[in-house]
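Okay, here's the structure, questions in a sec.
A single protein chain has been removed from this complex, and every other one stays in its place.
And now, subunit A:
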């Protein structure tokens, strides 16, 4: 029975280098902040147990390298994702402008079933900085989110732990919904190996 199975929600955090992906993850999971997290190379993840609608689930939160150069690794990391978090820095216009390509790239590489309904969440981070530095207004960000099928939007500060919990609650909730839908669609865990893209790996 699907409901008895232990639920693991895989969440992928994407966005430009330096927008605070690692910080958000660590703030959420470990309740800690440091402004000296090294640039993420490759990928890593943390897990956290959360209650979503009275259900105990494990969130596996993947933190990835922000430089687009490393996107080709995505195939391996994105597979089986239940939710994708797009992060930008509200004080950095470019990091907002690239959200679209991060989203597209994710959909290509993760190739989820029903890409049009795949749950994304957008986070505008670093709202603790002074207002004068702000480059992207809330209005603009929300408009973009709406245009992409009403993506939930949060403004956070990983540094000051503002809104981080709330954002991840929504992420967990939407991820769980996605996971449940997948379970209903495919009651048998049939593995589909045909599309394992082999950009890398051993062909020996």
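Miscellaneous remarks
The rule we apply is simple: contacts are C-beta pairs under 8 Å (C-beta built on N, C-alpha and C of every residue); 3 or more make two chains touch, one makes a residue touch a chain; residues count from 1.
The criterion applied here is as follows: contacts and distances are computed from a predicted model.
One chain of the assembly is not displayed; among "Phosphatidylinositol N-acetylglucosaminyltransferase GPI3 subunit", "GTPase-activating protein GYP7", "GPI2-domain-containing protein" or "RAD51 paralog D", its UniProt protein name is "GTPase-activating protein GYP7". The residue from A:30, A:117, A:137 or A:166 that touches the chain not shown here is A:30. Touching the omitted chain from subunit A are residues 4-6, 8, 17-18, 30, 32, 35-39, 41-47, 49, 58, 60, 65-67, 69-70, 72-73, 76-77, 91-92, 94, 129, 133, 196, 199-204.
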